[in-house]
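This report concerns only the one structure given below.
For this view, one protein chain was removed and the others were kept in their places.
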Amino acid sequence: MFAKGFELTIWLSFIGIIGSIIVGLVCSLLQYFKVPVFHQIASVYVEVSRNTPLLIQLFFLYYAFPVFGIKFGAELCGIIGLIFLGGSYMAEGFTGGFNGVSKSQLESGKAIGLNQWQLARYVVFPQGFSLSVPAMAANIIFLIKETSIFTVIAIPELTNTALDLIGMYYRSNEYLFVLVIGYAIILIPLSIILTLLEKRVRYGSFGN
Amino acid sequence: MAEKVLQVAHLEKSYRKKHVLHDINFSVEQGEVVTLLGPSGSGKSTLIRCLNGLEPYQKGTITFEGKKIVPTEKNWQKIRQKIGMVFQSYDLFPNLTVMDNILLGPTKVQKQDRTTARSEAETLLKSVDLADYANVYPRELSGGQKQRVAIVRALALHPDFMLFDEVTASLDPEMVRGVLTIIENLANQENMTMIVVTHEMNFAKQIADRVLFLQDGRILEQTPSEKFFTNPQTDRAKVFLDSMDF
Amino acid sequence: MAEKVLQVAHLEKSYRKKHVLHDINFSVEQGEVVTLLGPSGSGKSTLIRCLNGLEPYQKGTITFEGKKIVPTEKNWQKIRQKIGMVFQSYDLFPNLTVMDNILLGPTKVQKQDRTTARSEAETLLKSVDLADYANVYPRELSGGQKQRVAIVRALALHPDFMLFDEVTASLDPEMVRGVLTIIENLANQENMTMIVVTHEMNFAKQIADRVLFLQDGRILEQTPSEKFFTNPQTDRAKVFLDSMDF
Amino acid sequence: MAHSGISVLFEGTNFMRLLGGLWVTVKIAAVALILGIILGVVLGVLRTFKNRLLRAVLRLYLEFFRVVPTVVLLFLFYYILPRQMNFNLPADQLATLVFALWVGAEMSDIVRGALISVPRHQVESGKAIGLSRLQLYRYVLIPQSISLELPATINLATRVIKTTSILLLISVMDVVNIGQQIIEANNHTYPTGVFWVYGLIFLFYFLIDYPLSWWAKRLEKRRLERTNG
Partner (left out) sequence: GNSKSSSSNNPSSVAQIKKKGTIRIAVFGDLPPYGWVNKDGKRVGYDVKLAHQVAKDLGVKVKFVQVNANNRVDALNSNKVDLVLANFTVTPERKQVISFAKPYMKVSVGVVSPKNKPITKVSQLQNKNVIVTKGTTAENYFTSKQSKVKLLKFDSKTQQFNALKNGRGVALADDNSYLYAWSKSNPKYTVGIKSIGPKSYIAPAVKKSNKSLLNWTNKEITKLTKKSFFVNDYNTELKPYFGKEVKPSDIVLPTK
C-alpha cells in the first residue's frame, strides 16, 4: 500500500510541477510583455492563488464545484489544485528572475539596437531563468510537500495511506515513521540535486 | 563647413522633480571629437544617455544626420545601430561568449551574414589584442579586456558616431592605458565622430577637438581643446582643472 | 635609532592553494610614513589586512610595539584599537548616524565616557570640515565626505598606527583632494605612523618617507621616497611608474 | 438554489461561530509566529558561527522541518509525543508548538541568509574599530539584516496562516473545522451551503493574507530601490 501511495505522490507531484511551470511561465510572460487584459487577469490569479490555502482550494474544487454541476475526479482535482497553487508561485519566481536582470544589461542590449523581443530573447530570458532557478527549486520542494494535503479529498497518496493504515491497524508509530521516510526518500535527494544545479547555474553564467 | 552629424537644441531633462539638464544646445561635426567635462553630478551621463535614447527628455530636439529624431522607442532602436555607446560598467552579456556578444547586434539586428560578420569581428578583436579570446566567457576576462570587447561590440555595428561614458572609471590603473589607446586610435586614425566623457585630463587633452564643460546641468563653455586646457573661459572650469591633479 | 613600532618577519600567506605573500620582511619606525606601491593583484591589500588581523597568515611573525602578536581573534581585537584602518569602500554603518558611527568604538569598545567622546568627535569632525553633519545618516553624504568620516572613526580610538588601503580609489576625482589633504596633515603635522596603499603617485611622493614596492607577493624594493620616484632600483618599478601617467 | 444557499451563513450563530474559528486560527498563527521568530533569530545567529558541530545540528533541525510536510509534522507530534515522551498538550497548543518549531526552522534560514549577505566589508570595518563578536552582531549585523529579513518574514507569516487550514486534521476547532460542522448540520436545509461556507472561508484567508503579501512586496521593492539607487 505504501509503495502505491509513494508512486502516486511522485506521479501527482510530477504532473503538478510540470503544469505549474507551464502556467507560471505563461503568466510571467503575460506580465513581462504587459499583454493587455491578460496581464491583469494573470495578476489577479496570482494574488488569489498565493493568498489562499491549498486545502480550501481543493475543498472548493472537490466539494463545492459539483453543486453547480462541475465535477472532476479526485486526482484531477488534486492536480488542478496543485497547478492552480503552483502556477502562481512559479510565476512569481520567473517574474523575479526577469526583474532581477540588471538595468545596465538592458541598456547595453538597447545600445546595440536590440528591439524589445530580441532583448527578451537574448538578454532577459537567458539571464532571468538562471536567476529564477533557486526560487524554482524551492517551489518544487514546496509543491511536493503540499501533495500531503490531497489526503482530504481521498487520494490515496503517502499521507492518506498512512492515516488510513493507522485508522485500521492502530500502529501509529510504525506508519508515521514509514511516512517520514517516504518523504525523505523523495525530498532529500531532490534537494541535493537542486542545490547542485543552482550552484552550477549561478557559476555558469554569473561567476566572476 | 563640415557637415553637422548631430545637433542638439534646447534640450531639457528632469528625473521626476529634479531638473538635471537645462537648455542644452550644441552640435558635432563629421569627424569631430567632443569631450564632455564637468564635476560629478553635473549631468554628463544624463546628456550622453539622452543622445542614445536611453533617457526620455521633456523638451528640445535632437537632429541626427540631418533628420530630426521623433523620440519613440522604435525610432531610437534604429538610430542606436548608428550611434554606438560604451558605458563605465563593462556590460558584456555574461551568458554569451565574447564572439557571441559581438555578433549579436550584426547578425540579429542588422541581419548581416554570420560568416562575414564573424571574420570582421575577428579582425576587430585582433586590433584590440584579443584575438585569442573569441570563445571565452566574459567572466574569464579582466576589466580592461572586458571594456575592450565592449568597444568592439559597439564598433561591429559600423556606427557613424560613438559615445563613451567614463569607460575607464572602473578599471585598475594599469589597465586604463590599453583602453584609452584604442579610443585614441579611433579618434585620430579612423576619424570616428565621437563624444567622450572622461576624468582623465591628459587623455582628454590628447583626443579632444572641442571641450563642452558642464556644471549643474548647463553648458558653461564650449571651447576648442587647446584653449580650454591652457586657458579656460570660466572660473568654474579653472577650479575644476586645478582640482584634477594633486 | 628611532623605535620600531611594527616589525614583520618572514610572513607567508596563501588563500587556499594560491600563495599570495612570499617571505615578507620589513619594519616601520615611530612617526614613519611607508607607502605600499605595486601593480593590481600584487598583494598590497592582503599584506595590509594581515597587519590588522583581518586575514590569517600561515607563517612568520608580526611584532607590534615590541610584543610579538599571538594571532588569536581575541588578541587582534585588542590590537585593532591601536591600529586604525580605513578601506577603499567607505564602510560607514548605514544604520547609524555619522556621530554614532564615530562613537561606537570609543564608547562600546573602549568604554570611554560618552560626553567626552562626543566632544572629541566633534573636534575631529570639525577638523575634516564636517562639523554640521554629525546627525546625518551616511547615505546623505557624498563619497568624499563618507571617507573623511571613516578616517575620523578610526582616529577616534586614538590609534598609534594607521593603515590606509586605497582610500580614494572609489571617489569622484574632485573629492580625492580633500581626503588626501587630511592624510597628509596626519602624516606631516601629527607625525602619525602609517602605511598607505595608493595609486595616486603625486600624493605618494608627497607623504612617503619610504616606498615598499610589491610585485607578485614579494617586496621587490624598499627605497627612500625621493630615490624611488626619481630613480627606482628595479626595472619593474620603472615600468610601473611609467604606466601611471598617460 | 443559490438564493437560499448564502443564508446558511447567517442562520443561527453560524457566522459568529465561523468568526470564532477564525480567531482560533489567527491566535495559533500569531503565537506560533512570535515564538518561532524569536527562536529563529537565535538559531540563525548561531548558524553563522564557525562551530561545525553546532552548525550541523542546526542544519539537521532545519532540514527535518523542511522535508517533512506540515501535515505529517502535526501527526507526528500529535500521536507520538504523548506516548513516547509522556508529554501531552491540547490540540491547539500542540499545533502552536509544531508551527513555532517550523517557523523557527524557516526563520533561522532567513536570518542566516540575511546575516551573511551583509557586505563583508561591513564586518571588517566593525572588526577594524575593535568590536567584539557580540558587539558586531548587536550594532552592525542584526540591525542591517532586518530590512532584508522583513519581507521574507512576512511571507513566511502568510504561509503559516494558510497552513493553519490543515489543523482540522488534528481536530483543532479552527475555522475550517467549524465550517464542516455547519455544512453537516445544515446540509438538508441548504444543499448549496457547502459552496458558501467554503467560499466565506476562502475569502477570510484571502482577506488576511493579501494585505500581508502586499506589504511584503512593497517593502521588498523599497529595499531594492534603496540598494540600487
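Going in written order, the chains are labelled A, B, C and D, and every chain counts its residues from 1.
Throughout what follows, contacts are C-beta pairs under 8 Å (C-beta built on N, C-alpha and C of every residue); 3 or more make two chains touch, one makes a residue touch a chain.
Since this is a predicted model, take the numbers as computed values, not measurements.
Quick one: which of A:Val101, A:Val152 or A:Val180 touches the chain that's been left out?
Within the whole complex, the residue contacting the unshown chain is A:Val152.
Tell me which of A:Ile21, A:Ile166 or A:Leu194 is the one touching the absent chain.
A:Ile166
Which parts of chain A are in contact with the chain that was left out?
The list for chain A reads 62-63, 66-67, 71, 73-74, 151-154, 156, 160, 163-164, 166-170, 172.
So that we can see where the missing chain sits, which residues of chain D does it touch?
Contact residues on chain D toward the absent chain are 11-14, 16-17, 78-79, 81-83, 86-88, 90-91, 168-171, 173, 177-178, 180-188, 191, 194.
Everything that follows uses one rule, which is that only the chains that are shown with their structure count from here on.
Measuring centre to centre with CA averages, how many angstrom lie between chain C and chain D?
Centres of chain C and chain D (C-alpha means) sit 47 Å apart.
Which positions of chain D touch chain A when the two form their complex?
Touching chain A: residues 63, 66-72, 75-76, 79-80, 83-84, 158, 162-166, 169, 176, 191-192, 194-195, 198-199, 201-202, 205-206, 209-210, 213, 228 of chain D.
Considering only the defined contacts, which chain B positions touch chain A in the complex?
Residues 52-54, 73-74, 76-78, 80-81, 84-85, 87, 89, 91-96, 104-105, 108-110, 137, 139, 150, 153-154, 157.
Provide the residue numbers of chain D that touch chain C in the complex, in ascending order.
Residues 119, 121-122, 124-133, 135, 139-140, 143-144 of chain D touch chain C in their complex.
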